[in-house]
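One chain of protein is taken out of this complex; the other chains stay put.
Now for subunit A:
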Amino acid sequence: MVLSTTERYYLLECLSGSKVIRADARRVDQFRPVEATCSFLPNSNGSSRVRLPDGSECIASVKAKVVKVESSEVTDLLNVEVDINGQRDDAEAVVSFSSILKESLAQCIPESLLKLTEKYAFELSIDAIVISYPSGISSFYSILTLVSMAVYLALKSTSLPLLTSTTEDAEVEEEPTFSDDWDLAKLLFPKDRLLAPPLLFVLAMVGPNLLLDPSVEELEVAENGLFVGFASNKAGAPIRSISLNSTNNKGLSTNHILDAVSTVDSVGGSVLKALNSIVENSTSEF
């Protein structure tokens, strides 16, 4: 998106003052309305589709496969791939999104969750596909929140078949067998446990202020950017600075970073609650 000098100046004035006025009348820590659905792909264990009002859309799928475990590393059992429509597979955004998501997931998923028996475990293949994004986007990092929400919802709606054979197979030669009744399938992330996949929040810095979920115009005037992770009900690693456009770049101060963490801390819980209600209200067609 190309802004004229006047437009840019106007936006900067509005966003960098002590009282922030965003072009779409949002609060600094308010999200745009998100539209999402879950479990609509019959071939996947979990799936989701998330859409933003500016037309960006991401579809995520989780597929599980039983594999023989050789090492006890969770990273070997996780396979995260991001695909952005129209971008090459080795484009910077595609590669870094995959590794950011994989690392943050590996920290949040305990090995016991995927372990099936002594010898076998589930291998998760998580695919996120960005179908569309605003045409004048200046940096792909702004859609990281969208991708992480899609992955969150897909994982939350993932259900795995119930194991009917024994879990102690260190001595016996037995391949795991499963119940063929999908009504007995259990969720990968049980409802009653606090355990949840991580979310990543992108914030744009304009002057002394930080804006959550920046829109395309706000990205254009952003002076710097940050993304902050949110897992097990508090903000935390990964925290990283990202450049949201190529024109202006100013340094982040300590205050900005602390501000970002406390903003994410305060809104993270309600975002999780909203996303969880989508998972609970979605009825699987299959």
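To be clear about the criterion, a residue touches a chain if its C-beta (ideal position, glycine included) is under 8 Å from a C-beta of that chain, and two chains touch if they have at least 3 such contacts; residues count from 1.
Note that contacts and distances are computed from a predicted model.
The chain not displayed here is annotated in its UniProt record as "Ribosomal RNA-processing protein 41", chosen from "Fanconi anemia group F protein", "Elongation factor 1 alpha-like protein", "Ribosomal RNA-processing protein 41" or "Protein DOM34 homolog".
Across the entire complex, the residue among A:S132, A:S165 or A:S282 in touch with the chain not shown is A:S132. Among A:L12, A:L41 or A:I100, only A:L41 touches the chain left out of the display. Of the listed positions A:S61, A:T117, A:S159 or A:N209, the one in contact with the omitted chain in the full complex is A:S61. In the full complex, subunit A touches the hidden chain at residues 41-44, 47, 53-57, 59, 61, 63, 65, 81, 83, 85-86, 88-89, 125, 127, 129, 131-134.
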